[in-house]
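Removed from the display is one protein chain of the complex; every other protein chain stays in position.
We call the chains A, B and C, going by the order they appear; numbering starts again at 1 in every chain.
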Amino acid sequence: MKPDISVKLCSIKLQNPIILASGTCGFGEEIAKFLNLNKVGALITKTITLKPKEGNPPPRIAEVEGGIINSIGLENPGIKSFVKDKLPFLRKLKIPFFVSISGETEDEFAELAKILDKEKNISAIELNLSCPNLKQGKNLFGQDPKITYETIKKVKEVTSIPIIAKLTPQVKDITEIALACHKANCDIISLINTIPAMVIDLRTGKPFLGGISGGLSGPAIKTVALKMVYDVAKVVDTPIIGCGGIMNGKDAVEFILAGASAVSVGTANLISPDSAQKTTEEIENYLIQRKINSVKKLIGKSLD
Amino acid sequence: MKPDISVKLCSIKLQNPIILASGTCGFGEEIAKFLNLNKVGALITKTITLKPKEGNPPPRIAEVEGGIINSIGLENPGIKSFVKDKLPFLRKLKIPFFVSISGETEDEFAELAKILDKEKNISAIELNLSCPNLKQGKNLFGQDPKITYETIKKVKEVTSIPIIAKLTPQVKDITEIALACHKANCDIISLINTIPAMVIDLRTGKPFLGGISGGLSGPAIKTVALKMVYDVAKVVDTPIIGCGGIMNGKDAVEFILAGASAVSVGTANLISPDSAQKTTEEIENYLIQRKINSVKKLIGKSLD
Amino acid sequence: MPLRQILILNNKEITSGYFLMKLSSPRIAQNTLPGQFLHIKCSTNNNLLLRRPLSIHRVINKDTIEILYKVVGKGTLCLSKKKKGEKIDCIGPLGNGFQLPKTDNQKHKTEIILVAGGIGIAPLIFLSQELAKSRIVAFLGAKTKDEILCAKELKNMNAEIHVSTEDGSLGYKGLVSNLLKNKLLTLNSKLSIIYACGPKGMLKEIALLSKEHQIPCQVSFEQFMGCGIGICNACVIRTKQGYKRVCKDGPVFDAEEIDWEKI
Partner (left out) sequence: MPLRQILILNNKEITSGYFLMKLSSPRIAQNTLPGQFLHIKCSTNNNLLLRRPLSIHRVINKDTIEILYKVVGKGTLCLSKKKKGEKIDCIGPLGNGFQLPKTDNQKHKTEIILVAGGIGIAPLIFLSQELAKSRIVAFLGAKTKDEILCAKELKNMNAEIHVSTEDGSLGYKGLVSNLLKNKLLTLNSKLSIIYACGPKGMLKEIALLSKEHQIPCQVSFEQFMGCGIGICNACVIRTKQGYKRVCKDGPVFDAEEIDWEKI
């Protein structure tokens, strides 16, 4: 008997817990040639900003021990072009998709959400809080509980679409931020984004990436992400999307045991665009082997 | 012609830039059976507390992708036994050694420093600021610029031994903390300590480590540490000891280029107690290959 | 397009540091264009997560293709150790490929100028195969004579060959772009087209020459890649319309499209 691998994120039903992470599946079109998108749990778009962004100078990616560092710099076509050119494809999918947005101020987040609120079929909006708050110098939105709270509040005022707060690991205490999300009635918490990192090119003696530093993702960050998911699951009951270095079914199960209701995979998509499918099968096999009839039974079980 | 690989950390001269990191060389005695200690740059003792500490329940170590996670829990015999049983061996070494200390309050740090101030031959005291400040709930000393500043100030009042602040990576902005160290006239900054992380044992579904979570070290954290060293070197001129995932000479050179005047190796010692020696040779070879006559020329060169 | 585990039929070192690998894949052999590449997982080790892009070097028959590669780092080193009979995980063919003259008539009339810098020769052999109807003039540049590859193959296709080496160990001493510059003064065909592949510096010189002589020019770029299929935007280069993806919008671009100032 096949186990039940469907899960729920607030009101959103996913046929399985595997979500394609923001920035690692574009807007779905290209990856669809390698992966049957209608078989994944959900898809999160690349982060969209108000104006188009051209991103950082290349090289934009470096390969390091157990991971990769990217400094794409949020290259994206802007919300207008997204709505016109990218949404139609996404709407045809039979799975939920979430739109990731990022603003330079709290109001910009709200403005973006307002635009998306008018569009049909968007299952959730993910706030990418790992970007600098221009009103606060170089601080990121997700580094301050108050700003996190207010950004979510402002967004929730202008839309009834469920809101996901995607948190940055570069914080003093992730539970502080998660509590702020909870207080702001955030529907879902997604964590973690990449960890700031850099590489020096020994041939030149200079930083290797065009953007000087970037974000570390992949297996190297898995245990760090897992700890943050576990810590957050202890303090809030908001559903969690776990993310960071998930390369296979076992990794995914670890995050689910730590308290995630679903997981998102990033780096794995770049390496093999069909990895979501394999990861899903591996979760299923894990459940079959252990004679567990539903993946929901594993959620947060390590916390008991 | 052999290149000059000696470096200076404030007034302390090291014959080479390789330091054995705190907690990964004990108090020198055991590792001395595998490594000629008089050939390393310096040694930092395991962190000492006022009272003996028995540490966390086992298992205390897990092996993960690109690193290890430890939850030793600062097991140590306490300052009294350290002075009586461990210092005599260290004093006989011909290299500088630094004593790492940790307190539960700022005053405890000062108290420990006062005791050490009376002892001869200690080249520097390293303040392990990655430990919880009992007056501030679960916050770590090194997570707050003010507390970092005050701890260093209080210690500097009671001793003239040079002070090293060892920073935790679990912060919003490492430069804030480094600036606080600088303002407090800290002599040397050491970074980074391990990154909080955990492993879930899939056989039991529970956290694997006795201490539930621990600190990630090894290659997986190298690029994160490097970024922090680079960022700190940009804002302060305090000499830096770079640390995190240094496994060979190339890694060490990357840290030096990023702004470190010396580096400390941790995990590498556990794997091969003589790795410091190999790393030193590799730095030398790097310099010879590139015809650079002094390692000092590399310090901070990536920042130019 | 499915992912495939592809059988290695052969993997031999043809000159120090350069390997020729024969792969069995009817799907690729029958569906690829000159200039396209495979994105290859060289190892399952986690210090080598990303795939490596390698051009289709030759289509041998309807089942078999070849790649030609230089060992420059971890990925190509791992690849060089693979044995006949093993399988490798390849995505592809990917990318847009070179634009060829459309009709046989056009092919006949066009003079094809190939410019290869070092391992840049790799995709140009497949291209020459497809342009067998045309007159081919090939400019091969490398550091030293051992790294001048595929001259024999080109000769067999009746190509006119010009060689340059930086150390002067074979042919013209100097950069292949300078050699081309000299020859362009004497070559005189109205229907020429330049296809170039090699380091960025060389491509830039070639692009300048092509502009000067008003010869259409297509260049194939190398860029460190993430996904290879257009989803991550890691592989961009500057064009006059902003950044474009080498993996999806390229690797071949019209020289005119590129913002050479900013490269």
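Going forward, a contact is a pair of C-beta atoms (placed from the backbone, for glycine too) under 8 Å apart; a residue touches a chain by one contact, two chains touch by 3 or more.
None of the values given here were measured: they were computed from a predicted structure.
From the options B:63, B:85 or B:107, the residue with contact to the chain not on display is B:63. Summarising the interface, chain C meets the missing chain with residues 45-47. Counting the whole complex, the residues of chain B in touch with the unshown chain are 23-26, 30-31, 33-34, 54-55, 58-68, 70, 72, 75, 218-219, 267, 269-274.
Everything that follows uses one rule, which is that only the chains that are shown with their structure count from here on.
Centroid distances built from C-alpha atoms place B farthest away from chain C.
The geometric centre of chain A is 37 Å away from that of chain C, both derived from CA atoms. Centre to centre, using the average C-alpha position, chain A and chain B are separated by 34 Å. Centre-to-centre spacing of chain B and chain C amounts to 49 Å, using the average Cα coordinate of each chain. Residue positions of chain B touching 2 or more other chains, listed in rising order: 65-66.
Shared interface positions of chain C, defined as residues touching 2 or more other chains, are 46-47.
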